[in-house]
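The structure appears right after this line, and notes come after that.
All protein chains of the complex are present and in place, except for one that has been dropped.
Right after this comes chain A.
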Amino acid sequence: MSSISCTKLTLFTIGAIIIQFIGLSIFVFGFFPVKPTLSGHRFNDFLSMLVVPRVSNHQPATTMALQIKATLLFLPTALSCSSEIPPSYDRLIIMVIDGLPAEFVLGKKGQPPGKAFMEAMPYTQSLLAKCVGVGYHAIAAAPTVTMPRLKAMVSGAIGGFLDVAFNFNTQAYLDDNLLAQFFRSGQKMVMHGDDTWLKLFPGLFHRHDGVNSFFVKDTVQVDQNVSRHLNGELSRDDWDFLILHYLGLDHVGHTGGRNSVLMASKLSEMDEVVKMIHMNTLQNLQNGQGQTLLVIVSDHGMTENGNHGGSSYEETDSLALFISPKNHACNHALSNHNTVFQVDIAPTLALLFGVPIPKNNVGVLIPQMIDSMTDVQKLRALQLNSWQLFRLLQAQLPGLSCRNFPCDAFVTSSGHTISECKGSMEKLFCFLYLNAATAHDAWKAEVVTRSNSTEGYNNIVAAYHEFLSKASEWLSHKATDKPINLLLFGVAALITSCLILLRLVFVIHKDVSAGGTQDLGNYMKPWKSDEVFILFSIMILVISMGSSSMIEEEHYIWHFLTSTISLLFLRKAVQSFECDKAHGFLSSIKTTNNISGCQMGLLFLILCAGRILRGWHQGGVNWTNLPDISKWLEQADSHYINLIQIASCVMIIILGISVLYLMGSKTKVKMMIGSGLLMSGFLVLHHFMKHQDMSSSYNKDAIISIQIFYAILGITTVTAVLVLPWIMHIKTPETCSRQNFYISTSAPLVLKDSLYVVGCVYITSWCLLQLLLQQPINAMPVLLLFVQVLASMLTFSFSGSLHKQWVEVSCKML
């Protein structure tokens, strides 16, 4: 029997906990990496862009001075970059259809979309067929939740996973983005739809009407609130940039999944909107009011069940559909299955509208969209995009500066010597960038004599694209990349601390069982099966956390496990029932039988209460539509609900007070606490009587009564905690109940008794508080829960062990 001293035990425990804490924080930092981003806006700092070295072929020896000279030579071009590409369009309409998978419009894997989808969106399909619109599968990055996706679309950056944490508490987006650029260039913006935009970009919109995405069941009103502005907005000409964000389709998905009956009608509603906008833009073109680009995007896709957030193909397959008055030369069979990334939308739009590309963009412009530009403009666009990516690369790779670039081969031969430079990423990027830039400069120098330079032009485009795709791939990979070592270290630390704690538990267990056998001998019953079951169920719970659907339906698992453990306790009670006829260890058979009978009754009560609790609400995701008791009651009459509410309040007061006095030992403190509870209980009751219909607004009186309730409850609980241990300490241990005899702990029994009272007070006051805060329909579950807790408390005060049940019972309602 190895025993371990108390101080050692404490030290080990504290050490293990500290290790655990460190491991957890390391893991979190590793899992949510913070990437260096460039702050500020691109508008102001074109000058700083000149840091990017640009090499011309007039410059064979690369010395620092010459470099700087060369860059200064190109100063004018750099400064004039925004004027070099004129805006291709005058107005931009972005129509965001929340949660629309591109598959619905463009089909999947070269196949056209299903017949139902084709028929639901006839106008959009006709636009695609006529090559008026060009559609792309825009691959979204995880997490596929609205806010990070909107950020990605307007800034071209891939945010970390921590963005999800801010999804409900959206903050203004401060990094460089398209909207800020448009705003600075003096364009008027109008937004109708999801109010996430308003939270992200407060004050940027000339006019706006936000709708909330919180009421997921609403699939009609949420879109009508957007569409009702449409006619007015389209007839006005005081805006340059219109954002329409339709949430309805996402809501349809959340309520009914991909194949919901509402899906077809929702798609045709969207189609009507597209038709209306497109008709209007054509009209505007005829009236000479300028060209309008309509971009239909979706922020993310959805799974079969209509959920999103993960990184499966169904969720990331979002749509980017460009509809412009200009006809694109397109090969229909191919173009509808082009795949781009969602981040590519931002640089494309920036270049099309002649604003700087957002700084943190990792996307590459979509080549097909700039077809209408001249060759010079196209190359310029590519160059701008390359500059911007190069700057971002420099921020992430501090060693990336092509000043003392070792691979000189390109200057003379401009041949394909990638293999020489494969050594490091820096060298590779440098090589690719300089390769393209040199060729471009050479091409520009030959502008005058440009006669048959299409081949040279194609080479430059290819070189730029090579750099862009490599850099973009590397950057986006980097953004979601997690430092494996850090994660492994964190996990290792967690496991170590777990092992230490486990070892400690075993040591303590050994000590206790050794001590227990000396003191109690044969009185200790083997609790083996329950302990095994509890360990087993903890394992099952941990495993079930791995599956998302198990988490969604977690309450069923909790109910299942608690009921099973109650049944096991029942079996245990049966085991000791009448058991002592043969052994006769205890004073009399009758008391044992009474105790186990009581236990059986209480356990039965727990089981019944648990079953009613389970039937009260159908929670979770998949079975919420099944009938349950609360729905039935709500349909019946509000009168019954009020009756139940009042009855359960009265029951809780009576039970709470009686349990408080069950332990004998009537002291003044107990009286005081009891009266405090009683008073607050009556206040709640009074409140219920007075405000039977919840629809009426609360008046001042009600607020005052609730404030009094809070005060009394607070005072009662605080005094209970602070005063009780001292008062009870004066009492002799004789007042303690006989049942505690079974409990073999070293803690003084006095403490136990006072803890019992404190526990009672807390549970009762918690229940009263819940009664006040919850909807009236939930009054009964609170009562049942209270009954369950009290019953299990009594059961264990008889047999005394395994307080894990408490935790489980209280967890179940969460």
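We adopt the following convention: a contact is a pair of C-beta atoms (placed from the backbone, for glycine too) under 8 Å apart; a residue touches a chain by one contact, two chains touch by 3 or more; residues count from 1.
Simple rule for what comes next: contacts and distances are computed from a predicted model.
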Answering from "Ubiquitin-conjugating enzyme E2 G2", "Large ribosomal subunit protein uL5m", "Glycosylphosphatidylinositol anchor biosynthesis protein 11" or "DNA replication complex GINS protein PSF1": the UniProt protein name of the missing subunit is "Glycosylphosphatidylinositol anchor biosynthesis protein 11"
Sole touch to the unshown chain from A:12, A:123 or A:556: residue A:556
Cross-chain touch to the chain not pictured, restricted to A:305, A:496 or A:719, is A:305
Checked against the full complex, the residue among A:111, A:374, A:575 or A:675 that touches the missing chain is A:575
Full-complex touch with the removed chain, picking from A:143, A:363 or A:610, is A:610
Residue list for chain A contacting the dropped chain reads 305, 510, 513-514, 517, 522, 526, 547, 549-550, 552-553, 556-557, 559-560, 563-564, 566-567, 571-572, 574-575, 577-579, 582-583, 607-608, 610-611, 614-615, 620-622, 627
